[in-house]
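Presented below is the structure to which this report refers.
A protein chain is absent from this complex, but the other protein chains hold their places.
After this line comes chain A, so read on.
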Amino acid sequence: MTTLQTVFARAKADDRAALIGYLPAGFPTKDGAIAAAAAMVDAGCDVIEIGLPYSDPLMDGPTIQDAVHRSLTNGTRIADVLRTVEGVAKTGAATLVMTYWNPIDRYGADRFARDLADAGGVGTITPDLTPEEAEPWREASAGAGIDTVFLVAPSSPESRIKAVVGCCTGFVYAASLMGVTGARESVGEAAQGLVERTRLQTDMPVCVGLGVGTGRQAAEVARYADGVIVGSAFIRRLLDAPDEASGLAAVRELGAELAAGVRR
């Protein structure tokens, strides 16, 4: 099992940023998600975030909403998410689950943390869990030996950044802009400033997500962040592909472009 610590140490030794790819479990199909994530790792992703599909993804834009909807229509359950994590972790990538809080709350925090660790997962990203409500999840995760990643945003004042990084282990997720997930023409101007403000509060790696979708953008973000997070752009390739084989090829191509970007 590859830990986040290993990933960031290795990237630092190579003098580059880590590349983090996101894909919901069960999309385009249950097995197709494992194949696509493996292709992302093949092409150069160091970390994979497996999304746990949720009925009310209020932080997600149309691309991820569409993928999640298809995944739920495919009948994806938490057992499938864990099986996906297991499959992806075997590729050697550090594998996280990204999920809204309610599915974990309902499943049971201790049980979810334990089952995720057993599947080879190294942690979670929980975009709607704030420091005030995070205690049960931090305890459960510490007990199971997995990392907890939370988000800071351009709107976060120093006091909030301090509170959030105090809850993070592994890395801090810096949302590049005020908005939902989805590839955009340019990465938010606020991203670099946010990374700098976050670094004043922590020595942990800081990774930037939201709106990154091209090699050029990845290179730009890699200049100031420890990791570059890409989700919707991968999903878009799969949604637009006429069949599974060409989808995987498109994902590989994008992965290679981004991997070159973080190395520029």
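Observations, loosely collected:
One rule holds in what follows: a contact is a pair of C-beta atoms (placed from the backbone, for glycine too) under 8 Å apart; a residue touches a chain by one contact, two chains touch by 3 or more; residues count from 1.
Here, contacts and distances are computed from a predicted model.
Chain not shown in the complex: UniProt lists it as "Tryptophan synthase beta chain", one of "Competence protein", "ABC-2 type transport system permease protein", "Tryptophan synthase beta chain" or "TatD family hydrolase". Touching the chain that is not shown, out of A:61, A:123 or A:209: A:61 (per the contact rule at the top).
The residue from A:12, A:106 or A:223 that touches the chain not shown here is A:106.
From the set A:48, A:93, A:129 or A:259, the residue in touch with the chain omitted from the display is A:129, counting the whole complex.
Among A:44, A:154 or A:247, the one in contact with the hidden chain is A:154. Chain A residues in contact with the hidden partner, per the touch definition given at the top, are 54-59, 61, 65, 69, 72, 77-78, 101-107, 127-130, 132-133, 150-157, 160, 164, 175, 178-180.
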